[in-house]
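Only one protein chain is missing; all other protein chains are in place.
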Amino acid sequence: MTTLEIEGLTVKRGRSEVLHQVDLVVREGECVCLVGSNGAGKTSLIEGVLGLLPTKAKTLSFQGESLLGVRPWDRVRRGLVVVPQNRDLFAGMTVEENLRLGAIAAGDRTTADTVLAEIYELFPRLAERAEQLAGTLSGGERSMLAIGRGLMSRPKMLVFDEPSLGLAPLVVTSIMRTIARINERGTTVLLVEQNVHQAFALASRAYVLENGVIAGEGPTDELADSELMRRGYLGSAATGGVVTT
Amino acid sequence: MSTVLQLASTGLLQGLIYSLIGIGLYLVFTVMRVVNFAHGYFVLIGMYGVLSLEPKGFFPFLGAVVVAALGGALVGYLVQRLLLESGLAKGGHSQLVITLSLGIAIQYLFQVLHPEPFETIPNPYPFEAFTSSGVTISAPRMAAGVLSLVLVLAVSFLVYRTRIGTIIRGCSESLNGAIHVGINVRRVYRLTFALGCGLAAVAGGLLLPIQPVSPALGLELTIKAFIVVVIGGAGSLWGTVAAGVLLGLAEALGSLYAPGTFATALVYGLFFLVILVRPQGLVVRAASRIKPAETSTKVGVG
Partner (left out) sequence: MTLRNPLRYLDTPLRRVNAVVVTVALLFALVYPYLVPPPMVGVGFVALLYALRNFTWNIAGGYVGQLSLSHIVAFGTGAFSVAVLTWRHEVNAWIALVVGVLISAVVGFLISLLMSRFGVNAFFLALGTLALSLAAAGVAASWTFLGDTNGISYSGSEEGFAHLMWYIDPSGFYYTTLGFLVVITIGIAALMRFTHFGRSLPFIREDPVIAASMGIKVVRNQALAMALSMGLTSIAGTLIAQYVQIVSYESVLTVEIGVAMMVGSIIGGAGTLAGPIVAGIGIAVLEEFLRSFAVSSANVSSYTQIAYAVVVILLLRFGTGGIMPLWEAGVRRVFGTGRKPVAPAAAEPVGELVDGRVG
């Protein structure tokens, strides 16, 4: 069963079209990655899928139901949750308040405590800092909180927008391991990354986005040896992605 | 000495009403980053609402205040839904000019409907005045202050202790974050605007027995609400409450030393200075939340 199906997606940012006729499919339980260099349109794709930017599409469906004309927050309520690039945390609220707000979409208040316990188990660091204001967390902790908040509504699918951005290599590895665990537990994952090596290690299939169009797709192990990779384009993007100082 | 005490207590009670007016504006501003230039005119809606219901006695008066509050909230809801919502995406100036124009429209609508200035209602409360150690407080003033305090506490309970309050704070903390957790931001905005306007209208209803109403009062109250919010800062609701009380006290004690119109001029002049020296109130918040870059024009110097 397809979880996310995109066909002929065009996204506009301001007056300019930043994504042209993109096709992308994520099946249930999969971990798919979308790679591309800075400015290729990765974040625009996510914002288009969530309905934050004006879009046109032949098909844009989630779990078999069309998302066209559905408000962004209702897309979240259907189980399509994004862990955004700049985290978008509620900086003036505590870690626990942030997490509890994450459960708003689920609507069911009784399960919130169970999920909260699960998340504290997944990220013991967050449990230690439950009463701390989100704005005072370190980069890695903020990243954990954003993921935890995304998990609170028990989403069908999590979209990670550059989870490695701005983090130390060691933290990146740990975050990536967590994403793998989340996927193993049954959540469909779309990982959007600039850091190709990390992403390919995690995902089974990959899409390559270049200047707003899909330049290539396929299983990660095949794609890694492909013409596209040999052109050196991805290689440079990969190093550029890790060393973002 | 007793004059000072008398003025201080009147000022304190008046200040609590300003706090109530101020938190309405504060909520709308922190949640939506819209500065509602029509806010004081919603107080006017409350005042004229109660006036036209002509309540006789205490319970009819309370009923009239509730009706006026609901009316104010409804108008606010419609304004947000029909006029402001579509412009929010564009940012910039359209809400400023729309709310400013709306205020003018409300003022002159009342000018046509109630050409007589300084209309009021008789004391609706079953008491006349409270006297203690040389200080006399009329019943409407006492009641308005106390009820305002109760409402301020109720609003702070709503904002800080309830689920809907958490959602409202979430929207004010991060609009994108709110969308990412599935909050229906549009509905929260509508409700917040309605709540802010409703609070203004309640304050108007409570104010009516103390302060006769004229259409021109709306502007003055808008400015006072701004003063309260700017001085209170965007940090927490309590800053706004404190600033309201401060304004009430300053106004009452200031009347000892400066004659009427000049005192008003002083208040506005002071406000101008506050805007200049206290940009960390509304300004920082507005600048950093709406646009990440706030160094804008300084770049051009030299």
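As written, the chain order gives the labels A and B, with residue 1 at the start of each chain.
Operating definition for what follows: contacts are C-beta pairs under 8 Å (C-beta built on N, C-alpha and C of every residue); 3 or more make two chains touch, one makes a residue touch a chain.
The shown structure was predicted, so the numbers you read here are calculated from the model rather than taken from an experiment.
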Q.
With the missing chain put back, one of B:Q6, B:S94 or B:S236 would touch it. Which one?
A. B:S94
Q) Just one of B:I104, B:V135, B:L158 or B:A250 touches the chain that is missing; which is it? A) B:I104
**Q.** Missing-partner contacts on chain B, residue numbers
**A.** 35, 37, 82-83, 85-94, 96-98, 100-102, 104-105, 107-109, 111-112, 115, 175-176, 179, 185-186, 189, 219, 223, 226, 230, 259-262, 264-266, 268-269, 271-272, 275-276, 279, 282-283, 286-287, 293-301
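Quick note on the criterion: only the chains that are shown with their structure count from here on.
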Q) Cα centroid separation between chain A and chain B, in whole Å? A) 42
**Q.** Residue numbers on chain A that touch chain B, as the complex places them
**A.** 50, 52, 71-74, 76-77, 81-84, 88-93, 97, 100-102, 104-105, 149-150, 152-153
Q: In the complex, go through chain B and note every residue touching chain A.
A: 166-167, 169-170, 173-174, 176-186
